[in-house]
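We show some of the complex, not the whole, and keep each chain where it was.
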Amino acid sequence: MSTRLGIIVISGTLDKVLPAFMLATTAASMGWEVGMFFSFYGLTVLHKDLNKNIPVSPIGNLQVLNENKTINELSKLTTEQFSKIMEENKMPSLSDLIEMAKSLNIKLYPCNTAMKLFGFNKEDLVEGVEKPVGAATFLNFINEAEKPIVLNF
Amino acid sequence: MSTRLGIIVISGTLDKVLPAFMLATTAASMGWEVGMFFSFYGLTVLHKDLNKNIPVSPIGNLQVLNENKTINELSKLTTEQFSKIMEENKMPSLSDLIEMAKSLNIKLYPCNTAMKLFGFNKEDLVEGVEKPVGAATFLNFINEAEKPIVLNF
């Protein structure tokens, strides 16, 4: 129990969510205990239908910087661009990463407040996640370790 | 002094700022020592007038993903949507959370560099915040703990 990694996901875009899962699964492969807490926009990641449509943020994408399109057009462009690169490089998709996380025994905690705000039920969530908890439960989980590390995406 | 939580707020949107305060107040309620450092866009949170207009970012909001509007129209839509959900669920507002933080003895540190860049004076800030400090002071505050945890929003 020396190092425990807590990862908080509050963003709803793949440019944040994929790195969160990549770090989580890497750490778990190294033998660290890892828990992830999903709140605000990040809760969408655990919704079994909505998580199929998570976009990539165009903010920070230099390649679309000069295109005078609406934010949603740029978002679509960026997401398509990104999907293509991910496939060509045989990178794991979000659903691959969720499965990998579960098989590595990473705890996936939905935030109970966000569940209420979004009107999500337990049945809406992907299988194998923990039951919804509050932030206090997650902070306690982290703080039990000698070396707690927390990252927020 | 075993665990000390440092929260850095550099974002100027409620989807980041509210989770920052919710985690801070939860941790303080559990008896942790908590300090928050406000810099860049995040300094706006401590400005007594400007902090009434902090929007919710539409980036990551799936419900507005297909609407071909300008970013500011989407921002307004998202902010209205969000305010309604927060009120219906009787969630604390930003100003409630700032008061709660102060009453839980959470230290609120304005970044002195950001104060200078934005031309803010001490009188512009909400009451009860610490005097502006640099990043070194904040890092020292955190590092005095046996188990320092730092989160960045």
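Letters A and B mark the chains in the order given here, with residues in each chain numbered from 1 onward.
Throughout what follows, contacts are C-beta pairs under 8 Å (C-beta built on N, C-alpha and C of every residue); 3 or more make two chains touch, one makes a residue touch a chain.
Values in this document were obtained by computation on a predicted structure and should not be read as measured data.
Asks: Given the 2 placed subunits, let me have the overall number of copies in this structure's complex.
Replies: 3
Note that in this section only the chains that are shown with their structure count from here on.
Asks: At what distance in angstrom does the C-alpha mean of subunit B lie from that of subunit A?
Replies: 21
Asks: Once bound in the complex, which stretches of subunit B touch subunit A?
Replies: Residues of subunit B touching subunit A: 3, 15-16, 18-19, 22-23, 26-27, 29-30, 32, 58-62, 64-71, 74, 85-86, 89, 91, 147, 149-153.
Asks: What residues on subunit A touch subunit B, complex-wise?
Replies: Against subunit B, the touching part of subunit A is residues 8, 10-13, 39-41, 44, 50, 53-55, 57, 59, 70-73, 75, 113, 116-117, 134-136, 139-140, 142-143, 146-152.
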